[in-house]
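One protein chain is absent from this view; the other protein chains keep their places.
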Amino acid sequence: MQASDAISTGYGSAKGNYLTNGSTLASWLLTKDHKRIAIMYLVTVSMFFMMGGLYAAAIRLELLTPASDLLETGTYNRVFTQHGILMIFFFLIPSIPAILGNFMLPLMIGAKDLAMPRINLLSLYIYWAGGLLTLYALMQGGVDTGWTFYTPYSTTFSNSYVMAVGLGIFINGFSSILTGLNFIVTIHTMRAPGMTWFRLPLFVWAHYATSLVMILGTPVIAITVLLVAIERTVKVGIFDPAIGGDPILFQHLFWFYSHPAVYIMILPGMGVVSELISNFSRKKIFGYEFIAFSSIAIAVFGFLVWGHHMFVSGQSVYAGLVFSFLTMVVAVPSAIKMFNWTATLYKGSITFDTPMLYAFGFMGLFLIGGLTGLFLGSVGLTVHLTDTYFVVAHFHYVMVGGQVIAYLGGIHYWWPKMTGRMYSEFWGKISAMLVFVGFNLTFFPQFILGYQGMPRRYAAYPEELQVLNIFSTAGASVLGVGLVMPVVYLTHSLVFGAKAADNPWMLPGLEWRTSSPPPTENFDVMPVVTWEAYEFGEENGLDLEAARRSDVVTA
Amino acid sequence: MQNTSWVPFFPEQASTVAGMVDALYFYLILVSVAFSIPVVVGIFVFAIKYRAKEKFATPEEIHGSMVLESVWSFIPFVVSMTIFVGGALVYFYQYTMPENAMEIYVVGKQWMWKAQHGTGQREINELHIPVNTPIKLTMATEDVLHDFDIPAFRTKADVVPGRYTYLWFNATKPGKYHLYCAEYCGLNHSGMGGWVYVMERRDFDNWLAGNASGQTPVEIGKDLFEAKLSCASCHAGGPQQRGAKLEGLYGSTVKLVGGGTVTADDDYIRNSIINPAGQVVEGYQPIMPSFKGQVTEEQLTALVAYVKSLTPNAASAPAAPAASGGPAQMPAANAAAAPKGGK
Partner (left out) sequence: MSDNHEQHDHMNIPKYVGVFLVLVVGTILTYYAALVDMDSIFPGANTLVALLIAFTKMAVVMLFFMHVYWSKRLIWLSAIGSFFWLAIMFAFTLQDYLTRSEGVFGR
């Protein structure tokens, strides 16, 4: 530990840090510090993740037996709806951008804070307001429309708390918009001297692309939810054909946001993985520009493919073909990323720390998630597969296997920086492997179930499908253990963990050149960037020789 | 449903399209494996071969390679295009309605499927069909979205409120197959389903004979038209005729008030009963009252069947096309146009 000060190439001070700068409740609730806001996001988002996880456990337990016995169908419908709503709107969408992005983005570009710190705090409060309203609705009895809110069920037939939950999502959307806006302005205006666009870490590029989607897509879901509310309350015919509307119009509007929202969830994950793979193989990322621009390409083309959720919905055959074609095109940038990550490993110096294990896990799971996306983009095949467990398995491979794994990798990677403590590497590795194994055991059988035709959102299913469902539930329990473990050992590390060095892995990124945890101002001296992204040699000013000699804690 | 497939956990192939879908599926599995092998092998080999031998090493820098990038952009693009074309061909086959198919009317409601055969037999949550015969379903829903799904046939289509959607298949193997509702429809969604019985022609004829047929859809429609709803008071021929002539209507092109034309298909007839002011035929006054709320979806299909029967060879008239979507006018457009016609 004592060596760490000597080798920190730093712009940070060893004196106060952002955690010790004020300890009153007001100093947290009224802070403008992006790092404190990120920590508050971390706590809230984790709570929503745990709630969503409990719903998931209830779903898997119900599906252990073919009959609808543990939960009656009405309860089951609410459970899977609320699992979806909490996980998507209150966990997946804010997780990486609002926690890791919020904390790291200013550090990575050498800024003191985001460009609009008050707006950043406002977005947290909006998120809380939306979340509280949604929780209130869940306490009152919840909602049973499925997270997709398809009309006319949601507007005319459902007797659950559609309005309250809809309002919660509506409000929460503004949090996303403000975060996205803040990131874009920050990336444009707050970069440190010498931090040119092509010296930005790929994590920043990914967040730029994500922010574009947030700003351009989120208003549409807000409008759509508003239209549902108008139809429910004052009976203006918009989506319900009984009063002159069109139910398929809802699906167009909904998926115009909700398909790009998938990219809000996965792009930041790709950004994290680009960081992990390059840094833990100490190797310049292969094809930097291709990875950066493939993020932007995914963000833009992601807006043109929403109709692939509607192949059997009654939209025109012509539209189905166009959407299928564009879906195939948008698969290419993801393939490019996959190949570039693999090529980055070539001739690297690879270490197998916990974050890197998550990165490997991501590559394996996202490979399967992405390839099964091709199955679902191929329109003739999707007629059979849509609305079955094949779809469920596919998007869990992308969302959980991709985004959640990347999020966990990122949390472990930056944990020493965020908290100044090292977690137990032993338990970290165990949990990373449990998550990988448990995840595959949970969701791979669902591909097979889906091809056999097991429909989604079924509380009861035919008996011949039970074997694979038992596998899936067994896997879910392994996955559950793997996900609870980090909560335990990460919390434990806050008090008992070894003190983290400023730069435990001797990495070139600016976030590693300040103290751990960083001071409130991030950098005591304005950093000046003279090196390209992902250069691991001496030219970036790191004293590697000293680090090799020292007994610095390397996790 | 006994599983005769040689692959474990693989659904039975029981329609003409099933083989095509499965072929596409296996092609995609092949592509996935071919794509995964270089990536997975690459990850494992590199991870082992280039594991760190020295703390904080600085391996040589490689910036990238334009040639490699081009290759691994181009090849996935070409392969994805083959997948697209394959999918498009199967899709085209799945939703091109065959001519002279045997027609069955299906109405979905929370939470059951009601079917009525052209010969009058009714079933609930069951569907008896003859083998090796193209079957065309004309589907409507009383309430929310449903989806008629038979996995063994590898096809499905949403049933959308406010219009007709269509599904066709040609079963190739006698047996008993699952029927599901695949679009979430509320409380008892997972109970909305049953069985499809595919029978040899002779067994099917016996089944038809053994089930008291009652009235056929056309007869029910005729009864509604002439007696219960008194449509005939305006629409029957003669000097008193105030409503449009219906004989020979189906499949023809109708001129509308205010310009524009529309093909008189199932959806057009349905909409004209529910929302008569929406599309008024040229030369007539918009005086017909709406029958919305007075007729059920089942009665509507019967009325449509009756109006169709007024046109000889109606079955071979316009092949009702579109992805589970008929040649539908969008209901919203109707609603928007309604005030104009009504004034």
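All chains are identified by letter, namely A and B, in their written order; residue positions are counted from 1 within each chain.
By definition in this document, a residue touches a chain if its C-beta (ideal position, glycine included) is under 8 Å from a C-beta of that chain, and two chains touch if they have at least 3 such contacts.
Note that the coordinates shown come from a computational prediction; the quantities given were computed from them, not determined experimentally.
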Chain not shown: contacting residue from A:L249, A:V329 or A:V467: A:L249
Selected from A:V322, A:M433, A:V481 or A:A498 as touching the chain missing from the view: A:V322
Hidden-chain contact residue, picked from the options A:F103, A:F303 or A:F536: A:F303
Sites on chain A contacted by the missing partner chain, in the whole complex: 188, 216, 220, 248-249, 252-253, 256, 303-304, 306-307, 315-319, 322-323
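Definition applied: only the chains that are shown with their structure count from here on.
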Geometric centre distance via CA averages, chain B-chain A, whole Å: 36
Complex contacts: residues of chain B adjacent to chain A: 1, 3, 9-11, 20-21, 24-25, 28, 31-32, 35-36, 38-40, 42-43, 46-47, 50-65, 68-69, 72-73, 76-77, 80-81, 83-84, 86-95, 110, 143-145, 147, 149, 151-152, 154-158, 160-163, 165, 178, 180-191, 275, 292, 321-325, 328, 330-332, 334-335, 338
Chain B-touching residues of chain A, taken from the complex the two chains share: 68, 73-74, 77, 144-146, 148, 150, 152-153, 156-158, 237-238, 240-242, 244-249, 281-284, 286-290, 311-317, 320-321, 324-325, 328-329, 331-332, 335-336, 338-340, 342-343, 345-352, 360, 363-364, 367-368, 371-372, 374-375, 377-384, 386-388, 448-449, 451-453, 455-462, 464, 468, 505-506, 535-538, 544, 547-548, 554
